[in-house]
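For this view, one protein chain was removed and the others were kept in their places.
In this document, chain identifiers A and B correspond to the written order of the chains, with residue numbering beginning at 1 in each.
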Amino acid sequence: MTAHDPRSAPVVSDSDFVRFRDFFYRKTGIMFADNKRYFVDKRLQERMLVSGQTLFRDYFNTIRFQASGQELQTLVNLMTVNETYFYREEYQFRCLVQSILPEVTRRKRPGEAVRIWSVPCSTGEEPYSIAFQLLDTWPEVDRYDIEIVASDIDTTVLDQAKRGLYGDRAVQHVPKPTLERYTRRVRGAYEVIPDIRDSIAFARVNLSDPLSTRQFRNFDVVFCRNLLIYFDDASRRDAAQTIYEALKPGGFVCLGHSESMSRISSLFELRKFTDAIVYQKPLSAEA
Amino acid sequence: MTRILVVDDATTVRMYYRDVLEEAGFAVEEAVNGFEGLEKAVAESFDLILVDVNMPKMDGYAFLRQGRTMPELQAVPAVMISTESAAQDRERAYAAGANLYLVKPVRPEVLTEVATVMAGVVP
Partner (left out) sequence: MALIRKHPGAPAPAAAEDPLVALEGATAAERREAAHRLAGDPSAVGPLADRLDREADRSVREAILLALGRIGTAEAADSLFALLGSEDVWLRNAAIETLAEMDAAVIGALDGALSDPDSDRRIFAVNVLVSLRHPAAADYARRALAEDAHVNVVAAAIDVLAEIGTPEMIPEIEAAAERFPDAPFLRFAARAARRRIA
């Protein structure tokens, strides 16, 4: 065997792959198709080398039984794409404007608040995307007071989000007219205009701690995309609980495209709209 | 092709149904619990549902009760397959909206026969 040759990659057999895939699917809901074999093997091999466990069986035991869950977490981070940019998973913003907000505002008087929470907001692309989309595409945007709250556990990215400075890659999916209207060029970067920057409330939050989010209440919509896949099962339920408590009855939550509430919590109802599947806190729920 | 949705949290059970039913010419989709079952059902249409009782997040009864209020699932035949054999479990299944109730384990020829009859078409 070439296990002792430091230059050769550790072996991931066909049945290793299937076993790993089933396990990963159960843990995260993410299923790797056969054509992702190379993608998966490469990352497994990388971690096996780093952790000094070149036999798949040993490494597999680690990710399943390690008490801290650290290695599994590292692996999840590697296996998932964490790039953020403006208008990522845009179909959900379309859904927000076409389906969610019309329902939410059916019960509101003009001038009432519409509250939207973006968590995690990371470096701000998501809350600013929401703002741009509402201003550009929602006909009712002036009828209501829109409050956008943006949160993250990482204060460094929050600071960046507050500054609102972005490069070409981040804004590549934003239509030019929109970019011109809501940003200005600052030393080659795009800076979100002060009116919009100042209208978003940024706050640090730990979503897996229900007690730390007591002041986050009465939201109509929560965007919680591509965060919960990083949590273990218990923390996911905690986070879902936090989101539930943050929502008004009838409020909606949008998860990332490869995520589903089906593996996380039974508190929400399934709502299928034209552009997206989202989840709703039952209207009949006690606040 | 006749499409069957298998809703069960046990991997081995899903694999077994898939093995037997694909052999018989059916197309099979899987869901690990009732909620995921609802998600699959609103995304694609099925000719038959096979659903377990005990599953995390949303059990089989809840799946059926909710499914029967949705246009996508109102009229799709559903076979509830459970480990529980008491008469009250059978009644409960029918009250929730099952068309048929079977007790595990199900023999392959029974599974195929039931699927063929309940889906209403030859695959």
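Here is the rule we use: contacts are C-beta pairs under 8 Å (C-beta built on N, C-alpha and C of every residue); 3 or more make two chains touch, one makes a residue touch a chain.
What you see is a predicted model; the values in this text were computed from it and never measured.
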Subject >> Residue in contact with the excluded chain [from B:13, B:28, B:41 or B:119] >> reply: B:13
Original post:
Which is it among A:12, A:100, A:131 or A:261 that touches the chain not included here?
Top reply: A:131
Original post:
Tell me, which residues in subunit B touch the chain that this view leaves out?
Top reply: 9-13, 15-16, 19, 53-57, 59, 61-62, 83-84, 104-108
Original post:
In terms of residues, what is the contact footprint of the unshown chain on subunit A?
Top reply: 15, 18-19, 22-23, 26, 57, 64-67, 69, 113, 115, 131, 134-135, 141-149, 195-196, 198-201, 203, 210-212, 214-216, 232-234, 237-238, 241, 244-245, 265-267, 285-287
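One rule holds for everything that comes next: only the chains that are shown with their structure count from here on.
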**OP:** Compute the distance, rounded to whole Å, between the mean C-alpha positions of subunit A and subunit B.
**Re:** 32
**OP:** Give every residue of subunit B touching subunit A within the complex, in rising order.
**Re:** 11, 31-33, 35-36, 38-39, 42-43, 57-58
Original post:
Tell me, which parts of subunit A touch subunit B in their complex?
Top reply: 22, 26, 260-266, 270, 272, 277
